[in-house]
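Sharing a structure, written as structure tokens. Questions coming.
Left out: one protein chain. Kept in place: all the others.
As written, the chains take the letters A, B and C, and residue 1 is the first residue of each chain.
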Amino acid sequence: MGTAEPVTPVGQAAEGELRIGWAARSMPVLAGIAERFARERPLDGLRIAACLHVTAETAVLLQVLREGGAEIALAASNPLSTQDDVAAALRERGIAVHARAGADLQTYYRHIHQALDIAPHLVLDDGCDLVNVLHTERVELLGDVVGGCEETTTGIIRLRQMAAEGALRFPVVAVNDTRTKRMVDNRYGTGQSTLDGIIRATNLLLAGRVVVVAGFGFCGRGVADRARGLGARVIVTEVDPVKALEAALQGYQVEPMSRAAELGDVFITVTGNRDVIRAEHFAVMKDGAVLANAGHFDVEIDVRALRELASAVRHGVRPNTDEYVLPDGRRLLLLAEGRVVNLTAAEGHPAAVMDISFSAHALAAAWLVTEGRGLPPGVHDLPSAIDAEIARLELAAAGVTIDTLTPDQERYLRSWRLGS
Amino acid sequence: MGTAEPVTPVGQAAEGELRIGWAARSMPVLAGIAERFARERPLDGLRIAACLHVTAETAVLLQVLREGGAEIALAASNPLSTQDDVAAALRERGIAVHARAGADLQTYYRHIHQALDIAPHLVLDDGCDLVNVLHTERVELLGDVVGGCEETTTGIIRLRQMAAEGALRFPVVAVNDTRTKRMVDNRYGTGQSTLDGIIRATNLLLAGRVVVVAGFGFCGRGVADRARGLGARVIVTEVDPVKALEAALQGYQVEPMSRAAELGDVFITVTGNRDVIRAEHFAVMKDGAVLANAGHFDVEIDVRALRELASAVRHGVRPNTDEYVLPDGRRLLLLAEGRVVNLTAAEGHPAAVMDISFSAHALAAAWLVTEGRGLPPGVHDLPSAIDAEIARLELAAAGVTIDTLTPDQERYLRSWRLGS
Amino acid sequence: MGTAEPVTPVGQAAEGELRIGWAARSMPVLAGIAERFARERPLDGLRIAACLHVTAETAVLLQVLREGGAEIALAASNPLSTQDDVAAALRERGIAVHARAGADLQTYYRHIHQALDIAPHLVLDDGCDLVNVLHTERVELLGDVVGGCEETTTGIIRLRQMAAEGALRFPVVAVNDTRTKRMVDNRYGTGQSTLDGIIRATNLLLAGRVVVVAGFGFCGRGVADRARGLGARVIVTEVDPVKALEAALQGYQVEPMSRAAELGDVFITVTGNRDVIRAEHFAVMKDGAVLANAGHFDVEIDVRALRELASAVRHGVRPNTDEYVLPDGRRLLLLAEGRVVNLTAAEGHPAAVMDISFSAHALAAAWLVTEGRGLPPGVHDLPSAIDAEIARLELAAAGVTIDTLTPDQERYLRSWRLGS
Partner (left out) sequence: MGTAEPVTPVGQAAEGELRIGWAARSMPVLAGIAERFARERPLDGLRIAACLHVTAETAVLLQVLREGGAEIALAASNPLSTQDDVAAALRERGIAVHARAGADLQTYYRHIHQALDIAPHLVLDDGCDLVNVLHTERVELLGDVVGGCEETTTGIIRLRQMAAEGALRFPVVAVNDTRTKRMVDNRYGTGQSTLDGIIRATNLLLAGRVVVVAGFGFCGRGVADRARGLGARVIVTEVDPVKALEAALQGYQVEPMSRAAELGDVFITVTGNRDVIRAEHFAVMKDGAVLANAGHFDVEIDVRALRELASAVRHGVRPNTDEYVLPDGRRLLLLAEGRVVNLTAAEGHPAAVMDISFSAHALAAAWLVTEGRGLPPGVHDLPSAIDAEIARLELAAAGVTIDTLTPDQERYLRSWRLGS
């Protein structure tokens, strides 16, 4: 099974290998798992279809899965994030990669179909598009599938909805919901890389700016913390009163978007919902306001409404920055066309972040092989022991030692009869 | 049913009323619930036995339960925290209070028995001592009990252990595990009041001090954040690798206690476990090190070992501060005898914190009345809708407005078929 | 020269000694200086009149000056902060103390006169009242005076004004302006103790509250940092655009008081100016707003206007808390009668803070003895070498090691001819 893309020059593959090598240095947990997989071959003879961002870190994961014995086909989960040099390097290594930077929507879905052609036993997804295609257009392949892993919050929402409607046909591990992944990826990874993307795109000084963060989930709180850490005054918007209360207790100003729109210098959406910033908000924003989306899909800022409102659009006033001029002269700056700004304007998560997330994928894949047949269709948590193992490996790699319980302490925690 | 304590002078009750009145001002959520309870009388004819800290905030809760129609008997969950003036005021109001500041262990358990004499339909507990007595020494009363609420992490651990052993006989709502309670009480309440207790006891300048926080659960992270917020350099110890990793990712130094013991100026235990600081640690501490416990029970610092090691003890070198002189001349300062420092050396949680926590008790009690008979014995979560309602009331009291989903947004969240 | 106050019971002096002993433990820098003074006797035969807060830390300073050979008379710089037990202990030690907690204004000035009766060679002042009396009512004593030290920002402002008008007759070292003092005392000391005072007075949960800090000088920034560190959302008011800009760049919301008054839950004045919060501001505040002053004088909140506006005043609703009920029913809570809240409602600066500040006094006094006759009247900085020495001693006491320049590095810093 070959790739549909034209042959890639050697030079590009070499550049891709350089990137992959760099990423691998910051992925010590996955390196440890690779050693174990090479020894134990837990994925021997299995076929995996993956729909993931085609980046150097993904390449490191795929290599680990191959060490474990798997055959792999890869499609891109977002055409804008595809690193063509990495794709080239992977092809040279013999992995079927169906992806090209900037592919259009039709090509995007064609690539997913091509990845599914491998007739997978396991699927790795990032946003649920591959699982969706599998359940709607490639149902003939469902029989072989033992289980899957899903990377994103958005994907989990869609999968739970499928499960609630009885449409999901195999068990999926919510890699996104593991404690380590949530913590490292959603919070610290998205936090740093989102601000990184905004700074690369605009070179704005954030100290003293009013940054509006829409959404205070794991990702939103990471973004808010980093914006504050860079000296910004942060305003949070939310629809969930519990999250809104937490934001307030952390000293953030909480406002509805209708009010925040008047106050913000920079807006960052990270809600998992659509139209979080829309026409009524553009109408009251300050001249020069910057709009960025850190959510998975490009629906959080209503770009269509912005385009309709604007009397002129200047593309590329900075890299990844378009300027929308409103009839009254105010200029709004849309980053990355409203697509996920950390992947488009920066380099996505640092490799150290993906090390955690992809270690969960690798261990979840091995776990599904032994346990998957016994699991009902639906969204499943990764066993917490696997989660703890990832954290333990990560701490060890950083040279951090922690305490262990003494026998007395273990006994104490087990006993409920001891009182005041 | 009367109180076993001697009649209290009027003056003390008046002081108690002053305290209760002050607390009530910072408890707007409970005030709203009181209005509803007075109207709907959800607890009409029910008897409640409560084992809670006898403080002004508890008094406000009990009043709300009475507005709802309940008859109440109260014992103290910790003799050191009992505010005798509040107890006096409650007795004047006609509530049976079995508590006295500084009561010994025997009296403590006698008070619990006296509270149970009410033959409760509902029990409110803080640490599981009342529920434990009920299941071991007062089993004849179990038949009437519809359900209970538990306030603390420690209590939940004991209840889950009871449930796992099949010993728990009625449903208990883990008030401690509600999102709002965890957030406001464990994290922000314990955080502020623990540091408050340490400062009142020692008047140390925390800026530049090395503060060791043992345990990075909800409470521990609150304590760590506040210590950092006061300018301390914080070192965290943990036994759970996932929590240890989170501490590291927030920029805290993570060390085993054996190493932290050498570095710390102030030690705060908040683990829920015993002997977290013990002889081997005292042996290497700096002269002047301060030892404080913020966990529920006074077992986290091994005070017995400290006493055995010391060549001299000077009590009360500062309020709530005892000095243990070691044979080599080093002096260690133990606060509040190793008991929970925020209650002993400060005033415990601010009323605003207890407003959240006690609102969950009040709403959980009402919910148990309608739903309790249908619930199996075991530890149950408070329905998240009740949780959200508490957050909503709290935000409203603070004048904070949040967003609501548009119909399009609700539809979007429900739909999983929309893709990239 | 004896004290005018009645004989103090032994018990009180003993309690004062306990306090002084505790303070001395946190004052390692002064302890080092004491050793040197005992050896070198730099103040032999000199008389010192001091007008300082009569606290345990001051007692440690006076003891050091005595070790250096001085005879001392002490008056209180603020009657509300006088610790009578410390005064008693000092008298037992043979120091003339003219101070009593809660003395009225007439007594306050009588005490200053009594301290001046010593006919000082050196004066130590905290707010410039003693120096002012000396220049206006006791000019006959000016001939003997070699120089003085001033502790506060407020005092420095008054002294510079005197100098500008040609009224100041001897050199005064601006202890307040030393880098170490500014840093440790104004910023970290005032920051922690101000919030401590507010929490002790109100037991409010600060997380999520809007705290308005009026003034962003060294003290104000310390207060703002600590309020933020406790989870508050901080709004800063300023009259100086440079300071206002700095506040904004640190992510604080900056507003004029007219707007902040509507938003705040807690107000803290720390400007050195009068009427910072006045009738027009009380008029728009929220019900339950808390008013505290952290500036030297009780003029920053216009208490007279508040009293005139109020339809009722309830004193002592909490310790150090009075409630002013406005005609429309709103209740404003004034802490410590508008006097400096960290001294009145808490214990003032931690001893570690005063260690820095009082070390500067001690070293400045010794320096004035050798250099004072050669200095013109006016406000003088402490030589930076003395300042650095204090920091070095403090770091050493905390076990912190720092780098030293290599010879190459010293050479490099001296040379300007080396280019790109």
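We take it that a contact is a pair of C-beta atoms (placed from the backbone, for glycine too) under 8 Å apart; a residue touches a chain by one contact, two chains touch by 3 or more.
Computed from a predicted structure; not experimentally measured.
Undergrad: Which one, A:L105, A:A207, A:A279 or A:L405, makes contact with the chain that was left out?
TA: Counting the whole complex, the residue in contact with the absent chain is A:A207.
Undergrad: Of the residues C:A34, C:A73, C:L134 or C:M162, which one touches the chain left out of the display?
TA: C:M162
Undergrad: Determine which one of B:A14, B:A101, B:L249 or B:A398 touches the chain that has been left out.
TA: Residue touching the absent chain, from the options given: B:L249.
Undergrad: Thinking of the whole complex, not just what is shown, which of C:Q12, C:T237 or C:N293 touches the missing chain?
TA: In the complete complex, the chain left out is touched by residue C:T237.
Undergrad: Even though one chain is hidden, which residues of chain B still touch it in the full complex?
TA: 207-208, 228, 231-234, 245, 248-253
Undergrad: Going by the touch rule given at the top, which residues of chain C touch the chain that is not shown?
TA: Residues of chain C in contact with the hidden chain: 78, 105, 108, 127-129, 132, 157-159, 161-162, 179-180, 183-184, 187-188, 237-242, 244-246, 248-249, 254-257, 259, 272-276, 297, 299, 387-388, 391-392, 394-395, 398, 400-406, 408-409, 412-417, 419-420.
Undergrad: May I ask you to list the residues on chain A that touch the chain which is not drawn?
TA: Answer for chain A: residues 18, 21-22, 25-26, 184, 188-189, 191-192, 196, 199-200, 203-208, 225-226, 228-231, 286, 288, 317-318, 347, 349-353, 398-399 touch the chain left out.
In the analysis below, only the chains that are shown with their structure count from here on.
Undergrad: Mind checking chain B against chain C and telling me if their interface is mostly the same residue numbers on each side, over half, or mostly different?
TA: Over half shared, hence same.
Undergrad: Taking each chain's centre as the mean of its Cα atoms, which chain lies farthest from chain C?
TA: In terms of C-alpha centroids, the chain at the greatest distance from chain C is A.
Undergrad: From the C-alpha centre of chain B to that of chain C, how far is it in Å?
TA: Chain B and chain C have C-alpha centres separated by 37 Å.
Undergrad: If a residue has to touch 2 or more other chains to count, which residues of chain B qualify?
TA: Each of 184, 188, 398 in chain B touches at least two other chains.
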